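For this depiction, one protein chain was excluded, whereas all remaining protein chains were kept in their positions.
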Amino acid sequence: MLLYILRRLVLLVPVLLGLTLLLFIVARILPGDPVGLAAGPNATPELIEQMRRELGMGLPLPVQYWNYLTGLVSGDWGMSIFTRRPVFADIMEYLPATVELVFAALFIAVSIGIPLGLLTAVNRNGVLDYATRTAALGGIAMPRFFLGILLQMMFAAWLDILPLSGRFPLIESPPDHVTGLYTIDALIAGDWLAFRIALSHLALPAIAMALSPLATIMRMMRASTIEVLQQDYVMTERALGLSNRLILFKYVLKNAMTSTLTVIGLYVSWLLGGTVLVETVFDWPGLGLYATQAILTQDFMPVIGVTLVIAVIYLITMLAVDLLYGVFNPKVRHA
Amino acid sequence: MTLEIQNVTKIFPGPRRGFFDRGEGFTALENVSLSVQKGASFGLVGESGSGKTTLTRCILGLETLSAGSILFDGADIHKLTPLQMRRLRSRLQIVFQDPYASLDPRMTIHDIVAEPLVIHGDLVRLDARQRSERVLELLLQVGLTSAHLFRYPHEFSGGQRQRIGIARALAVRPEFLILDEPTSALDVSVQADVLNLLHRLQKELGLTYLFISHDLGVIRYICDDVAVIYRGRLIEQGPVANIFDNPQSDYTRMLLDAMPDPDPDRSPFRKAAAR
Amino acid sequence: MALLDIKNLNLAMTSYEGETHILHGIDLTIERGEIWGMVGETGSGKSLTGLSVSRLIPSPPGRYLAGSIEFRGKDLLRVTDKEMRVLRGRHIGMIFQDPTTNLNPAFRIGTQLVDVALHAGRADPSVLGLAAGASRGDLRRAAQRVAVEMLEKVGISKAATRINDYPHQFSGGMRQRVLIAMAMIGKPDLLIADEPTTALDVSVQAQILRLIHDLVEERNIGVLLITHNLGVVAQICSHVAVMYRGRILEAGPVGDVLKRPGHSYTRALLNAVPTAYTKRGELKGLNGLMPETAA
Partner (left out) sequence: MSRAEQTPPLVVPRRTQSARLENWSRAFYRFRQSWLSVIGLGIVVALIAAALLAPWIVPYPEHVVGGTNTAAKFQPPSASAWFGTNALGQDMFSLVLVGSRVSLFSGLAVVFIAVAVGTMVGAVAGYFGGWVDEVLMRLTDLLLTIPSLILAMAVAAALGTGVWNMIIAISITWWPAYARLVRGEVIVKKEEQFVVAAHALGASWMRILGRHILPNIVSPIVVKVSLDTGFAILTVASLGFVGIGVKPPTPEWGTLLSEARRYMPDYWWTAVAPGSAIFLAVLAFNLLGDGLRDVLDPRARR
């Protein structure tokens, strides 16, 4: 098992190499003049040339790539032209906020989507089934950023029960830094007030992000449960007198989880990418907001850095999904 | 001498373990030799996993051989040029086991049966009209009618589909038919009809059959010679009467004993059950 | 009182085309110690008869128009779901055709066996060798012990360790043995076996038939064996019912029906099976023999 994980981790190295190469090529081939943009409209050609030299942009491409690679390993991920700070430091600052948001959304989606899917599959074609299925279609079609705006309008502006945007009020001090996730840190510190504040800020963006995956996971779970219910072994279990509850919650659930699991894994990538939208709406100081800024100013080092971090999180999630898959499906269990 | 299989061995590579490493291979066929005489019916008997499907795939050129050779009319089929291979395929056709899966669900019966005529258009040289006539002739030959011509496979019963599969195989007037468990998905009454049809076609068209089955009764009924294959190895072969009445190997004897006979008096349990 | 007494069973099923009458008055009586073979070709309704006895045909689409299925004097079509559930597993065991799809792939075979044993044990602790009112812990321990014993009984060696294996670690024949163990673990009085050997090789088929035969002998239970294979019927069954389009054409002791068939359909079926002494060209299909019965 451990050996398998190790081997999978080693196999990530060529993937990451390919990824950096791809990103590097894309960033260099694409037209655009980030330095000129950063230097401002009044910069002299000499100044721009000097900046280019400082950023190592005059060197041959393979050399630039090699420098970039060695830099990556030693924690030097280049400079952001826009923030004028090292990309690595920026990313480390913004990462926890994004992780907190994404996993909160994923938690909401999974913890509601799976039971709902199971329930509707059993009461197929009932009132609840039709209602949730129709709602799910709407949920999938709802743009995250529009939902965010609607939620802000509803809960922040009109009802005034949740904050409009941001992650933590500036005048309050966030809980001591342990994980960087404010809700978790507040719990660790036992600071209930901070936890409530953090949670109230987290709620709307997390819900805005969660609705579509929730609907998809529910639909997937419903479909796979229905499929499992039609399997021969369910007939056998029924024929030998096992109770419906035991069949559903023990024997069917585990089998139905396998196909749903893959969808959940894929949604991690979707959620991470979607942060550029939701963080923009809610002024959530995470990687998405950072990446959006960088993209708009054609500041490519941060874009590559963020993309790389997201890709790594995604790859690790997929590894976790594969391992979990083995739990649900002993046939693919890894020796 | 039509089909000659000489010392054929097929080893499937094991699963990959990392970049260079591979798991242990699986030997599907080991040193198999047999020869099918022109105009004869040769039966190949084996249970699941015996390698009989792999052997058909090898004869069709869908698998490469690990060792040995397969000769059709003296020519090594794995050393043919693509054109020669196509010529060979017009002379050697196959009928598959599952009549539900072997017909393209999106084609009409006419198009399915006409397909070999189109593929081998350079050989048969028929215009569209002649092709349709040939298709109809084939359908009548296997016991279907012109009303079936432009229907889709899902509208037919298993036995009818198998007849369509036979008509398709016969379209380019082959000399040799591989019959891969052609009746094992059918009910016994339908099986009887299809077996009789195959028997009649062989007499009328002078075909050579390689008949693959797990059912000893069927093999005995239709074949002149038989080979018994077990775990990739030929256990014994010879004329049907010899093998069935006087089996030499324990495995063949066991297969014969295990074959359920519809005569209750021959049951091994009879005494105990008929109290 | 017969073990199983099916009287005038009429079943209709609803599909796209509307409601179709599938079973037309099935009558069948099974006593303990009898192995009834039910033969018929695809679509004859033999499987639906078997499923009806376990009341596993959902309604809709199924609907019983008339008739009764009396099991030890009780009409199964009229008992509550809860009573039926107790009967299943404890009094009526079932085996299906395909051993690869009838075991749950995600659970150890032990888990599946123990759950069935527990179900039967809760209904009747004596199945697990316990007195009434046994504690949950006792039941569970006994169920585990009985599961191992049952696996040994169906011929799985090293049952105590193999009980922790998953279905995919067994061959097809072994899986069918496991399924037989599951069906028999509740010590049922009636076993319904729906094509139990069709998916197996002939050599394995012979072993499985022997196993079913021996278990039936030992426990003196009644069996309804559904198959399309006359050879299997001739080998193992004491009685046979020949089905065609939802009707039983002929029924009786195997020796009578198969040796001296009274119905032309039975004769035709027998003529369609190639045996060691059939000459080429002698096989007869059913072409034109049976009139198209109005469905």
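For reference, chains read A, B and C in written order, and residue numbers begin at 1 within each chain.
Here is the rule we use: a residue touches a chain if its C-beta (ideal position, glycine included) is under 8 Å from a C-beta of that chain, and two chains touch if they have at least 3 such contacts.
Please read all numbers here as calculations on a predicted model, not as lab measurements.
The missing chain, though absent from the view, touches A, B when the full complex is examined.
Checked against the full complex, the one of B:Leu3, B:Val36, B:Cys58 or B:Leu103 touching the unshown chain is B:Leu103. Touching the missing chain, out of A:Met92, A:Ile295 or A:Ala320, is residue A:Ile295.
Within the set A:Trp66, A:Phe107, A:Phe146 or A:Phe249, the residue that contacts the chain not displayed is A:Phe146. Seen from subunit A, the chain kept out of the figure touches residues 15, 18-19, 22-23, 26-27, 30-32, 134, 137-138, 140-143, 145-146, 149-150, 152-153, 157-158, 223, 226, 269-270, 272-274, 276-277, 280-281, 291-292, 295-296, 298, 300, 303, 306-307, 310-311, 314-315. Interface residues of subunit B facing the missing partner chain: 60, 62, 85-86, 89-90, 93-94, 96-98, 101-106, 108, 110, 115-116, 119-120, 129, 132-133, 135-137, 140-141, 146-147, 149-152, 155, 165, 168, 204.
By our rule, only the chains that are shown with their structure count from here on.
Common neighbours of subunit A and subunit B (chains touching each): C. Our note on geometry: subunit B versus subunit C, Cα centroid distance of 33 Å, whole angstroms. Listing the residues of subunit B that touch subunit C in their complex gives 47-48, 158, 187-193, 195-196, 199, 214-218, 220-222, 244, 254-255, 257-270, 272-275. Interface residues of subunit A, counted against subunit C in their complex, comprise 231-233, 235-243, 246, 250-251, 254-255, 258, 328-331. Of all residues in subunit C, those touching subunit B in their complex are 33, 35, 41-42, 172, 201-203, 205-206, 209-210, 213, 217, 228-238, 253-255, 258-259, 268-276, 278, 280-281, 283-287.
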